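The complex appears here without one of its protein chains, the remainder shown in place.
Per-chain residue numbering starts at 1, and chain names A and B are given in the order in which the chains are listed.
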Amino acid sequence: MIQFQLNGKQVSANVRPGTTLLDFLRDKGYFSVKYGSDKGETGADTILVDGNMMNASLMLIHTVSGKNIETVESFAHGQDVHPLQDSFIEEGAIQCGYCTPGMVLAIESLAREKDNPNESDVKDVLAGVYCRCTGYVKPVKAAMNYLATGEPK
Amino acid sequence: MKIVGKKTRRVDGLSLAKGKAVFADDMPKKDYLYAKILHSPIAHGKIVSIDKSKALALDGIEIILTHEDFTPHYFTTAGQGYPEPSPRDTSMFNKTMRFVGDRVAVVAGESLEVVEEALALIDVEYEELPTIFDMGDSIDNDTVIHPGKDGFSFLHDASRNIAANISEELGDVQKGFNDSDYVFEGTYFTPYAQQCSIEPHITLTWLDENDRLIIRTATQVPYHVRRVVAEILDIPVGKIRVIKPRIGGGFGGKQEILNEEVCSAVTLNTGKPCRLEYTREEEFYAARSRHPQKVTYKIGLNKDLMMQSIDMEILQNCGGYGPHALTVMSVSASKTLALYRAPNVRIQANAVYTNLPPAGAYRGYGAPQGYFALESLMDEIAEQLNVDPIELRKKNYFREGEDVSIAKVLGEGREGFPVILQSNGIDACIDRGRELIDWDTLKNEKKSGIFRRGVGMATVAQASGIAGIDMGSVFIKMNEDGSFNLNMGATDLGTGSDTALAQIAAEVLDVPVDKMIVISSDTDTTPFDTGAYASSTTYVTGAAVKKAAEDVLSQILEQGKKLLEVDEATIENNQVVSTDGQSISYQDICTKSFYTDHQTQIQAVASKVSYDSPPPYNATFADVIVDTETGFVKVNKIVSITDSGQIINPQMSEGQAEGAIPQSLGMTLTEHMIFDDKGRPINTDFENYHIYTSIDMPEIIAEFVHTDEPTGPYGAKAVAEIPINGPAPAVANAIYNACGVRIRECPITPEKVLNGINQLPIK
Partner (left out) sequence: MWYSIKTVEKPSTLKEAVVSLKNIDTTLFSGGSYLVADKNPNIQSLIDINDLVGDGVIASIDGVHIDAGATLQTFLDIVYSINPECRLLKGIKLSCPSKQIRNQRTFGGEIGKGRSNSEVMVFLHAVNADLTVFTDTERSVSIRDWDGSGIVTKISYFPKRISGIELERFSLLESAPAIVIVSGVKRKNQFEFSVGGTTNKIQSFTCLIEDWSAEISKEFAGNAVKEFSADHLGSLDYKENLIATAVNRVGDAL
């Protein structure tokens, strides 16, 4: 039995030891965490573990014992939208949207970690979140707007 | 205009940003059977026997289907209109394997674990056959990949391994060359490249409470999926419902009936829900990709730089099967030959079978291959004649009012329709791009040192839907709060078409976009649409939306006049206002129409098929640095300026260009599906197949110039594909400008560049 925090709630997982966190989360209906590849390159499976971005598909369930896991599901409750998500919508940074939750988590982890991050910091955290639609132009802009003001422009 | 041409937030933006359950796989757990395909390990051979007894004996295995379970029914996996112009050369399970990754069997069971175990336990005996991997060896080879068989159709010449052929001539090309002052020729190659949508192919199927087959799938072509699955499994179309939820990118890769029929067969045979998802590795060798092409252009022109003759020859590798084989070549020709005017034009093209993976539709659909050749050769001509490459091009463009005669002979699989150009903004595109890239300075500065900088450009065209073939239809109905349902078959594959089409409807109906409730791509609840391909949705379906909305608007006006009991009225700010100053709101009109007065549902349907397909135009400029000691090329900046007529949604349109550019740069410099000497794929993950990531991106500037296309909704032309055509030749031309090396084969690897540098007379 593995216990950890998931989006602020204590959860228990009684699953096989080879279960990845991606398997577990999707099984529980956390669909913002997605399959993109088997080696973590696409980052469609990005989550935050104690605030650090990681690939859920590369984590076995036993390693999250006692950790604090966050997914995008925790970001906006009810009708409210997190200002970072709003910035993505406002800036046109979403096309197919498959990578968007991963990008949002990546930028959020950067915002928490670093004061006044610059564009190359943004690109660095997005390097592990592949997007085939946008060319990263608008996602970087959306991130910079949010990081500069905490709000979409 | 209040909404068209203005920034508008995506109608699906909020749900996507929040990671809601909107994609095909985001379904509460049913008791699915998990299905996986057993792929052929050999490139060419006959299945002698399949022993599935050990696999079936495993606890939890439900069913295994192979060619032994079906009477062969030949079809094409290409998701195209009926009758499909692609050869019908495949069946759900073939007895002959034609590439590594070809389909041997499907295994379905209660967990992926047991299914994977079962895959390893199926004993298949093959009789191997000689292979063809080089497309140059295919025609008239002793090995015939599709020996003639009953049931095949639309296949050009199976005995010669030619899946499709085009042979057309306008005027007299040879005479044109004889009469020309100069004749230039060049041969260019583009490789297998993969669409790499981040969401892989995934299909879920189940039977509903009425035993109808529900197919929830990541597709660009829900109506074609319904028709083809019905045909293959021999069930009525009416027994099938295809639902396309949000999809995680397509780029042509999902313009295919790839696994839907297999997943459906499992459900029909077991009565149970089934889920079939490709892994990333399978995406690389068992899905589709861009057709490799060898393109030779020969151009004759006079001293005044006016072209006299253009001769284009294409050899295309379509892999083991021929989905899109004919039409991709046809687009390579028709989109490039529609840019420059010449009295004599000839096209000779063959798509040939090999024992490599079948290629398919990928954004640009042949045009990127053709333009890499044409726009590289244009620069070579300018270089040799010592003229400005931009001037050379400007002399030869088709201009407004001119008849693009090639369009009529090169339709998609049948004769096309004439195109008389009514809008062409190419000059403005060039002028703007030239300024933004700092062309005149960078082109002419002296190149020296180890790191040399150069600029290059290319101009390209595409089309707006397939004339006379693509059809979109919509249904709009009014609700009593003044909102409207907009139901349409059009398929938003991440491009934002739901939003752009809602903008068109909202513009007509004079309401904010958030009053439009969009439901798209469900074969039960939305009317027919050919699907999302050929840059058709905004232009074709957009016109249908406009038509339906105009109908609804006139019904609102009529109903308003009846309710106000007046003869003359207009529509202003969601109200019908009479000349004598009375008014009634949309809400009141609809509520009264429902419940009390002149009762009716205000609603309209409309369809649109366009016999025009006006070309959008684009000028792409590249700024690169070449490391002359190693041959490495770094792209600093790409400027992409497009004429797409009236832009419906500026921000989303920019996004289309910004995303197309790295896809093209990948094909140009880094992306290349490769195979070993047995035809086995080598680079089937992102560690070995290199796509541009955030840290690799050059600076990108994507802008649009305004033109007004009289045939398009609000003056619009297409956006989606055209920006992918320019970067490859622009980069090749920039490399030449930087270091004097001309590379005619993509990907332009550092070694090719360095070899070129080493062969230069003066370094």
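Simple rule for what comes next: a residue touches a chain if its C-beta (ideal position, glycine included) is under 8 Å from a C-beta of that chain, and two chains touch if they have at least 3 such contacts.
Owing to the predicted nature of the structure, the values given are computational and were not obtained by experimental measurement.
Colleague: So one chain is hidden, and I want to know which residue out of B:Asn161, B:Thr670 or B:Thr684 touches that hidden chain in the complete assembly.
Modeller: Looking across B:Asn161, B:Thr670 or B:Thr684, the contact with the absent chain belongs to B:Thr670.
Colleague: Thinking of the whole complex, not just what is shown, which of A:Gly40, A:Gly97 or A:Gly135 touches the missing chain?
Modeller: The missing chain is touched by A:Gly40.
Colleague: Out of A:Ser32, A:Asn55 or A:Thr71, which touches the unshown chain?
Modeller: A:Asn55
Colleague: Where the complex has a chain not shown, which of B:Pro343, B:Gly468 or B:Pro750 is the residue touching it?
Modeller: Of all options in B:Pro343, B:Gly468 or B:Pro750, contact with the hidden chain holds for B:Pro750.
Colleague: Can you list where subunit B touches the absent chain?
Modeller: Where subunit B meets the chain not shown: residues 112-113, 116, 629-630, 632, 669-670, 672, 674, 682-683, 687, 690, 692-693, 695-696, 749-751, 754.
Colleague: If the hidden chain were put back, which residues of subunit A would touch it?
Modeller: With respect to the unshown chain, the touching residues of subunit A are 16-20, 23, 38-41, 43, 46, 49, 52-55, 57-60, 62-63, 106, 124-125, 127-128.
Going forward, only the chains that are shown with their structure count from here on.
Colleague: Centre to centre, by mean C-alpha position, how many angstrom separate subunit A and subunit B?
Modeller: Here the centre of subunit B sits 29 Å away from the centre of subunit A.
Colleague: Which of the residues in subunit B come into contact with subunit A in the complex?
Modeller: Within the complex, subunit B touches subunit A at residues 9-10, 12-14, 16-23, 25-26, 28-29, 195-200, 246-249, 251, 277, 279-281, 493-496, 651-652, 654-655, 658-663, 685-687, 691-695, 697, 700, 702.
Colleague: Can you list the residues on subunit A that touch subunit B in the complex?
Modeller: Residues 26-27, 29, 31-39, 41-42, 44, 71-73, 75-76, 81, 85-86, 88-92, 94-101, 104, 122-124, 126-127, 129-140.
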